[in-house]
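For this depiction, one protein chain was excluded, whereas all remaining protein chains were kept in their positions.
Naming follows writing order (A and B), and every chain is counted from residue 1.
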């Protein structure tokens, strides 16, 4: 019987050996485990970006273990945790909100343990590389079938750190939402489900107005897909994670419009 | 019995989660499939570079499924296809020429289906991420042993989009060829097989002249390998895909000479 799969996300990047060493640790502990690298390109220390990507990927991940490490406070007081979600998924990582959006989508945390002193940690635990010494070993044990309760000390799942995302708001027929993620193509995902556009007056196929925090205003097409507008044109669309998003066909919207994470955009019919 | 292997190439990059989510989709549908990532670093939307890399890698790939996604027209009218080649390989991707060079090398397309409305697509199909919603699911089904004909609607394989590469030409004892691929080291592959040098007068171990489109002329060594010239020196050589190529030993030829894709180079004995 194959071990469970481990889906792995981090901000380690692929330039150094951090990800590879975590893979090696997993392979040593649970040779049957298969690791799916969701991405290791989360911007350094950007817990929120990691949480958003993890939640977006969740519906496509096979059952098993989610291992996530974006950990600006490694070595500090933040807890290291393993969680069982309502749907049976197991999540392992720092208790800094990184796991919270995915856990919520997976039915909420039903059981949790503190794994900082897990019997399965690699000793001596380094002060700076808990991915290798705590998180990967525990994920590998869970994948091999060890019970969650054996991996650490029980803790109250209602006390886990939860992430608050900026919510969109409606104002004078416009929708105001913040940029929450920018991909490498410069496509800007907003902190709003596409369905939350309802009431903003935008009509598919029609022009939309985007006002930025810097006071500039831009005309976009509210379209289904990039191919619906000419190269270089701005569009508002539903991205593949069902979020409201802004992009430029064959261009880089974040760069050209100067949009940064957390900037508020005001969308209205134009 | 293990599933077939899936060799996967794209321009998704590894910064975002696109590749990881495609892996996850494949693992969910066909847990036994093993995925070989050829590269995901194809320059964004560069169908020709993708096609060239795919063809160059083909002789080394194990039998099975080729999944390739470089898709500037996602959401537009281009078809999504799965193809059987003469040698039995199965190729999945957009019908924009990306698969054509590899399919030709693999014996030509003998059977093809349109998979835009494949029964195996993930619904609702997003407008922007067909890798996840159409191509990866169909590749996974093929890897699990499902027949090609069950994956979509039959189409005439002679109608598939074919890519035309610039051909080299001989002129006054010189060989004129265009830059078709530049790797991350700045090595420039030309649109000519190494064997097409015959008749140009170049002799291995002797000096060669390279004239660029901007009128500048450079002296290079026609050599077997980098180690045959001093660091910093220019060489003309047969690259590992048997193409004619130009490089600088321990340097970046494209950068130093200012060569871009499609630039024509004129090679002659000097």
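Going forward, a residue touches a chain if its C-beta (ideal position, glycine included) is under 8 Å from a C-beta of that chain, and two chains touch if they have at least 3 such contacts.
Note that the structure is predicted; figures quoted are calculated from it, not measured.
J.: Using the touch definition from the top, which of B:39, B:110 or B:209 touches the missing chain?
T.: Considering the complete complex, B:39 is the one touching the chain left out.
J.: What residues on subunit A make contact with the chain left out of this view?
T.: Where subunit A meets the chain not shown: residues 13-17, 19-21, 23-25, 27-28, 31, 44-45, 72-77, 126-129, 132-133.
J.: Touching residues of subunit B against the unshown chain: what are they?
T.: Looking at subunit B, the ones touching the missing chain are residues 2, 5, 7, 9, 14, 34, 36-41, 53, 56-57, 60-62, 183-185, 224-228, 237-240, 250.
Just so it is clear, only the chains that are shown with their structure count from here on.
J.: For subunit A versus subunit B, what separation do you get between their C-alpha means, in angstrom?
T.: Those two chain centres are 31 Å apart.
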